[in-house]
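Mind having a look at this structure? Questions to follow.
One protein chain omitted, others in place.
Here is subunit A:
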Amino acid sequence: MGVTCVSQMPVAEGKSVQQTVELLTRKLEMLGAEKQGTFCVDCETYHTAASTLGSQGQAGKLMYVMHNSEYPLSCFALFENGPCLTADTNFDVLMVKLKGFFQSAKASKIETRGTRYQYCDFLVKVGTVTMGPSARGISVEVEYGPCVVASDCWSLLLEFLQSFLGSHTPAAPAVFGNKHDAVYGPADTMVQYMELFNKIRKQQQVPVAGIR
């Protein structure tokens, strides 16, 4: 996978989540991007069950298990500020076996779904982030396919982001900072999504007034 930047697009003033997504996708289509199917990234949260805490004497940690439709046969498991494991989909079966030790916080399942757009060497995914039935925000993922070293193509990515995000262009993702010449991989993208989902979870719910 090429170097990827995942960011959040704030909802436009006086508009709904869906309308903002439509504004963005229209801008992309005017640029000349081609629609290429849909995508979905989801995230489930697990926390160490109370029974295992006593023996370790540490606060319960949160473990995130994520899936990305771009890698349908893979499953990603990560800890905040910890390692990100890339595994195959049998990892979900293992989590079922570990029910007694790791409890799933069902209510905090969060996902983003939307359309994929291909524009030359860029792959852009604009998605609506939902928690349960409510739309909570907008995610924008841009991948520059040909390059796998973040420091080599960040300025090019930034320029492309500015062309359709304008003033909402994000700063360089934190994952780029850690690895100056290291090869970028899908696990880094999942870390960015985890950070985005956590940020959105903490935000206030998008006000209902104004939709419709």
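Criterion: a contact is a pair of C-beta atoms (placed from the backbone, for glycine too) under 8 Å apart; a residue touches a chain by one contact, two chains touch by 3 or more; residues count from 1.
Convention: contacts and distances are computed from a predicted model.
Think of the chain that is not pictured: of "Ragulator complex protein lamtor3", "DNA repair protein XRCC2", "Mediator of RNA polymerase II transcription subunit 18" or "Glutathione S-transferase", UniProt labels it "Mediator of RNA polymerase II transcription subunit 18". Of the listed residues A:A49, A:L156 or A:A172, the one in contact with the hidden chain in the full complex is A:A49.
Listed residues A:D92, A:D121 or A:E195: the one in touch with the omitted chain is A:D92.
Annotation: of A:L73, A:A107 or A:A171, A:L73 touches the absent chain (contact as defined above).
Where subunit A meets the chain that is not shown, the touching residues are 48-49, 51-52, 54-56, 61, 63, 72-73, 77, 79, 82-94, 97-98, 100-102, 187.
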